[in-house]
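The complex appears here minus one protein chain, its other protein chains still in place.
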Amino acid sequence: MIANIPFLAVMAMIIIGLATVVFKRNLIKMVIGVSIIESGVNLFLITLGYREHSVAPIYTASPGGIMSYPVPQALTLTSIVIGVAVLALMLSLVIYIYRHYKTLDIRKLGGGEE
Amino acid sequence: MFEQLLKTFDTGNGYWNPLVWGFAFLIIFLIIYILRGRGNPSYKRGTEQTKVFLSGNPEYENKELLHVKASNLYWGWVESTKWVINTLKKMHTGRANDYILWFTFMIAIFMLLLGVI
Amino acid sequence: MNILDILLQQSPALIVATPLLGAFLTPLIGKLGYNVRNIFIIIILAVTAFLVFLLASDVFSGNIHTYVFGGTTSTVLSNTVIRILFEVDGLSIFMAIITVILSLAAVIYSWAFMREETGQDKYYTLLLLMTTGMFGMVLTGDLFNFFVFLEITSIASCALIAFWTHKAKAVEAAFNYMVISTIGALFVLLSIAFLYGKYDALNIAKLASRITPVSFSFIDKLSLILLLAALTMKAGIAPMHMWLPDAYGRAPASISIILVGATQASLYGVFRICFTLYGNVIQIPEVSLGWIMVILGLITMLIGVFMAMIQIDFKKLIAYGALAELGYMFLGVGTGLTILSNPQLSLASNSFALQAMKGGIFHIINDALDVGLLFLVAGAVYYATKESSLNNLGGIARNMKYTTVFFLIGLLAVSGIPPMNGFASKLLIYESVYQLNPILAIIAILASIMLLAIMVKVFYSAFLGPKIDRFQDIREAPKSMLIAMGILASLIIFFGLFPDLIVNTLVEPAVKAITHPTSYILWLTGGV
Partner (left out) sequence: MMSKIVKTIAGISFPFITIYGLYVIAHGHLTPGGGFQGGAIVASGLILLLVAYGTDWIIEKIKESHLSILESLGALGFIGVAFLGLIFGGMFFTNFIAGTSMLFGGIPTSTAANINTGGTLPLMNFAVGLKVIAGLFAIVLVMAYAISKEEGE
């Protein structure tokens, strides 16, 4: 049971993030929602590589014993790097949107069909 | 190489050769051109015959007004399919959260179709 | 070993690396002047194009070309793949050819189109990055690598959609696209994690060989669903298409045509997942992917034409037209998948499946050319008149003769009128889809007729009509824009006049590649 808690947390984070993106009208909050989903996915990746009583997968100066899987950690790292770029870009777009419309409420933007 | 260019395109159930079509078009064009060259002897430039006929109304001075605008074209079609178009218009709200809602909705549909839930 | 052999051997890496190198050199070269930088970028893309065609000549002769980053092939253990691999088969190189044509046309077009803009170094850097991402997506043989390139493409394209930051709607479209594509990509990552957790592999071929009907379970289904949903959303399939018309319509015209390529790279992802990754299990009855694809294709088609009918913005109208075209690809390939995945159907109907696939795949390149040409024409009209609403346009054919001719070619091609290229692929789709279900073919033909009507509306309202005083002195588009349009138009006519040649040389290897996934999967164990 205790081993499944991270997975439940992942599920919760993804659902919370999706709910935030779907139901919040504030652009910044939507960006936060995307970030929460991303953290959930990253947590899932990290959890995949976890082994009980394992040490960090550093080849040199290892105290011995089993190591956790390094590949998911590398994937997570890449995902975090991408996340930084995405976050920066989204926030700069929000700045531009705010400049044009003077609001962060998505309902008051000019999109949609006519 | 050259023969391959001229090969007929086999579509499994029929065939299609654009070059033959092009040739046929050329012949038809020639025939039309010859017919047109014979002309209509009763046609006279600059008389009543060449004037625009607007149901008896006088022609606009400003030629620009004669141009049918894009939003007026196919008015009948748009009017008769209004129920579809208005529904579709409502779908396109221009808001990211509605689009994500559609995305989750489609995930649910796929789940139903593939039998996960 | 002569130089061509070495280049051929290294080409998968070089195809991705050359635009990447160009992207990072651009800000430095940009200091040397406008023309130097643009010539440099064209050279970079020309070199890439050369490499793509070199690789294509090898792949089309029946090989699957693999490339191992940072080591030789012998270091790859047969059971665990540790390195990043590029695996190039017919479909990959087919998509790479589309990408290189579109990006070359876009760069040549931008020479004049972007002349007045500021921040061009960043523009070209992002453009090359986006091209890199698209090449990576189609060439890679590693699922996580696919995700990374997907994100590179979407970040770069998103920044480019918002390139005209003074236009509020462009920024808004970019934000919507960013939210959607990020969430889509995160779901892709999630399902990659599922697959990695279950099968302990990231290599597509390795994963595909491990996903068998025996091992097929809940996790596989879940990740299939997530991958399918996310990638169809990125490909702009209805009803998750709403970001697409905004993004296409608001971006600069030269970006719109690369975006067409980016959506098609996602489409490639869908095909790769359905045919290769889950290639072993498509015959399981509960995985009825084919019909899903067919129905989604039909919905996409109908929504595209209905919405295009009422558009008055030139580029947005073409964007909806592009959406309808996407439906045809899905229809064709979906028909093929339906028949292939049904073990009860005989070999006779298999040939129709192949024809349908051929039509669908052929339509990908046709759509890229047609819609690309139309976007470029729309951009040229905007460049000349500074007007994007069709309501205010009229009579510009008098001043822009060449542009009008190019639009006419694009119009005929996109609505599938002989002798343009659209006709050949649509004929293939109609005839084979008719075998599956006549109603599908009828709807497809109807949508095509409506597409013709829509394009004629544009032609009438923008190009024909009486003189309008405001447009008295507009000039023909500059030479570079005409050259870009001319390249696409001549390709359209060439493809239309010699469809047999194109289908045999380009399309057939691609179809073979996805209908015979075993050759893709088995190369690891020496099955090639």
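Going in written order, the chains are labelled A, B and C, and every chain counts its residues from 1.
Operating definition for what follows: a contact is a pair of C-beta atoms (placed from the backbone, for glycine too) under 8 Å apart; a residue touches a chain by one contact, two chains touch by 3 or more.
All figures in this text were calculated on a predicted structure; none of them were measured in a lab.
Every shown chain touched by the omitted chain in the complete complex is listed here: A, C.
When you scan A:L8, A:I28, A:I66 or A:A88 for touch with the missing chain, the hit is A:A88. Screening C:V68, C:I192, C:L231 or C:L427 against the full complex identifies C:V68 as the residue touching the chain left out.
Residue-level contact of chain A with the missing chain is found at 56, 58-62, 73, 77, 81, 84, 88, 91-92, 95, 99.
Not every partner is drawn; the one left out touches chain C at residues 10, 13-14, 17, 20-21, 23-28, 67-72, 125.
The definition used in the following text is that only the chains that are shown with their structure count from here on.
One inter-chain figure worth recording: chain B and chain C are separated by 24 Å, centre to centre, where each centre is the mean of the chain's CA atoms.
Centroids of chain A and chain C (each the mean of its C-alpha atoms) stand 28 Å apart. Across the assembly, chain A contributes residues 18, 21, 30, 109-111, 113 that each touch 2 or more other chains. Shared interface positions of chain C, defined as residues touching 2 or more other chains, are 172, 175-176, 179, 183, 246, 307.
Here chain A touches chain B in the complex through residues 18, 21-25, 30, 106-107, 109-114, going by the rule given at the top.
Those residues of chain C that touch chain B in the complex are listed here as 172, 175-176, 179-180, 183-184, 218, 221-222, 224-226, 228-229, 232-233, 239-240, 242-243, 245-246, 286-288, 292, 303, 306-307, 309-310, 312, 351-352, 354-355, 389-391, 393-395, 418-419, 423-424, 427-428, 431-432, 434-435, 453, 457-458, 460-462, 465-469, 496-501, 503-504. By the touch criterion given at the top, residues 89, 92-97, 100-101, 104 of chain B touch chain A in their complex.
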